[in-house]
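All remarks here apply to the structure that follows.
Note that one protein chain is taken out, while the other chains of the complex remain in position.
Here the chain labels run A, B and C in written order, and each chain numbers its own residues starting at 1.
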Amino acid sequence: MFIVVKLGGKVIDQALAQVINDLSSLVNEHEFVIVHGGGKQVTEQAERMGVKQKFIVSPSGFRSRYTDEETIKIYQMVVGGLINKKIVLELAKQGIKAVGLTGLDGFLLKAKRKKKVKSVVGNKVLIVEGGYTGKINHVNKEILEILLKEGYLPVIAALALGEENEPLNVDGDRAAANIASALSADALLILTDVEGIKDAKGRFIKEIRGCEIEPVLKEVGYGMKKKVLAVKEALRGGVLKAIISSGFRSNPVTKALKEENCTVVRNVGENT
Amino acid sequence: MFIVVKLGGKVIDQALAQVINDLSSLVNEHEFVIVHGGGKQVTEQAERMGVKQKFIVSPSGFRSRYTDEETIKIYQMVVGGLINKKIVLELAKQGIKAVGLTGLDGFLLKAKRKKKVKSVVGNKVLIVEGGYTGKINHVNKEILEILLKEGYLPVIAALALGEENEPLNVDGDRAAANIASALSADALLILTDVEGIKDAKGRFIKEIRGCEIEPVLKEVGYGMKKKVLAVKEALRGGVLKAIISSGFRSNPVTKALKEENCTVVRNVGENT
Amino acid sequence: MAQVFIASCPVCGAEINLTDPVVREVVECSDCGTELEVVEINNDKIVLAEAELEGEDWGQ
Partner (left out) sequence: MAQVFIASCPVCGAEINLTDPVVREVVECSDCGTELEVVEINNDKIVLAEAELEGEDWGQ
């Protein structure tokens, strides 16, 4: 199978070694691409540098970093330099030839910059500048295919190139979904700090068809909302299934691929 | 021609756009690999984070950053994330498919860690721990050849993988020399903030044979010393010529390749 | 005390009531459904324009 794995921030912080160790036992059998963000660490490092981070919440509950010019530079440093190389080094320890890239490299990820967005402030909805954030609209799969063909495992930091070749902060889950679609991956695996999706009544969803995902989107909190949205995009892009699973257990990749205790969203229904 | 270009810190800070603009006019004619460090910016960002930088001077005058565990992380962020992507973005503006890598990616640069080194403190020579610094002992040219073959321009940050897969700070000029040797480059071009090498009497050296470089090494100050050492290593590794030239003039790459107002060290003499 | 202003929709001309409006505020015209931005507040005159907005699901 060809699998795009999205590593969440907490997984990278607290469980990276066990995830990579497990993944290394599977590289002869499957092909992998790793995608990551690193929002929490950006906040930490920025505040260490005296750059206070601002967040905006959209009317329907999406919470996002307000990325000004200084913050996008810190973002490049932390996500592109620190976190990306942390993952590459962990893979190197397992003898895996990993190549860390950002979406800026080789025109890998292109995005449309968000010029103006809505932000909820008190009881009003205001228009604010979008800052250095964007929505991916193109993946240059060539550079990934070249590396994969030669046996290198790409590790991709969620940064994208804007229309004026400016760096943009893009959502990591959606970056993974876009990459999985572009490469026609067999699976998108989102490794996070929860077991999977729960519905409005708190019941765990073990399996769901892609065509049934729309109502789920309305029931989940904003942390999971982006993941569900990413899953929806990946399936629409032709990915066969998406798995949302915990990185905080032994053999987290193996278990997720065996569909043990996780949420699996299958590409059947409207797409078949 | 196949040319490895080393960009100095001041050139990246103050003259990057003109260098890349000039280079972009030459990419149809020549093949390039770019190598960079970024020591000065590491110091700036580290102090912004409240991490005071220490330097040690060896008995023969080499001045080096003392790289502790916290500093190597800042080094990864600044050199691997900020500076590397700054160069990639500038190339992207010129439509050039650049891929930024560090020596950690794809086992590109391996180094032997400096465990104990000599440091001059007052009138004594003391032994200090080497910290996270190393000397390159292997270049995995495969990953560079793959990218070059497909028309991608590699931009390499001077970081290397130690024997225990730890990240190490390595000298940028020597990294460029090692890469130029491994790839059998036609030329190593070191773009810096001075016109070239001057001898002990302050006379500018326009051209010199590789076999005559040893006495020069003894005459120059420590900033130039590492460059001369890098030149020596590159020529010993089979590179045809090394050029030390200023990045602070119009068309700095074109002029350097035409050998205008710079120091050219040719691989003739002992090696021929 | 809340101050209510009356403006007209630049798209369909319908009357729109605004309570304590602020510049950059987004309101929806209840007649034509267009999202409008408060671009100017001059004494009792409110200038509205069609809001040029992006989706809500940006960056991380």
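Following the convention adopted for this analysis, a residue touches a chain if its C-beta (ideal position, glycine included) is under 8 Å from a C-beta of that chain, and two chains touch if they have at least 3 such contacts.
Everything numeric in this text was worked out from a predicted model, so none of it was measured.
Undergrad: So which of the visible chains would the left-out chain be touching?
TA: B
Undergrad: Among B:V51, B:V117 or B:L148, single out the residue that touches the unshown chain.
TA: B:V117
Undergrad: Kindly state which of the options B:S24, B:Q45, B:S64 or B:T192 is in contact with the chain not pictured.
TA: Looking across B:S24, B:Q45, B:S64 or B:T192, the contact with the absent chain belongs to B:S64.
Undergrad: From the listed residues B:R174, B:K241 or B:R266, report the one that touches the chain absent from this view.
TA: Within the whole complex, the residue contacting the unshown chain is B:R174.
Undergrad: Please output the residues of chain B touching the missing chain, sorted low to high.
TA: Chain B touches the missing chain through residues 37, 39, 58-60, 62, 64-65, 67, 114-118, 124-128, 130, 133-135, 158, 168-172, 174, 226, 229.
Criterion: only the chains that are shown with their structure count from here on.
Undergrad: Would you mind pulling out the distance in Å between where the CA atoms of chain A average out and where those of chain C do?
TA: Spacing between the chain centres: roughly 35 Å.
Undergrad: Taking the mean of the C-alpha atoms as each chain's centre, how many Å separate chain B from chain C?
TA: Each chain reduced to its C-alpha mean, chain B and chain C end up 56 Å apart.
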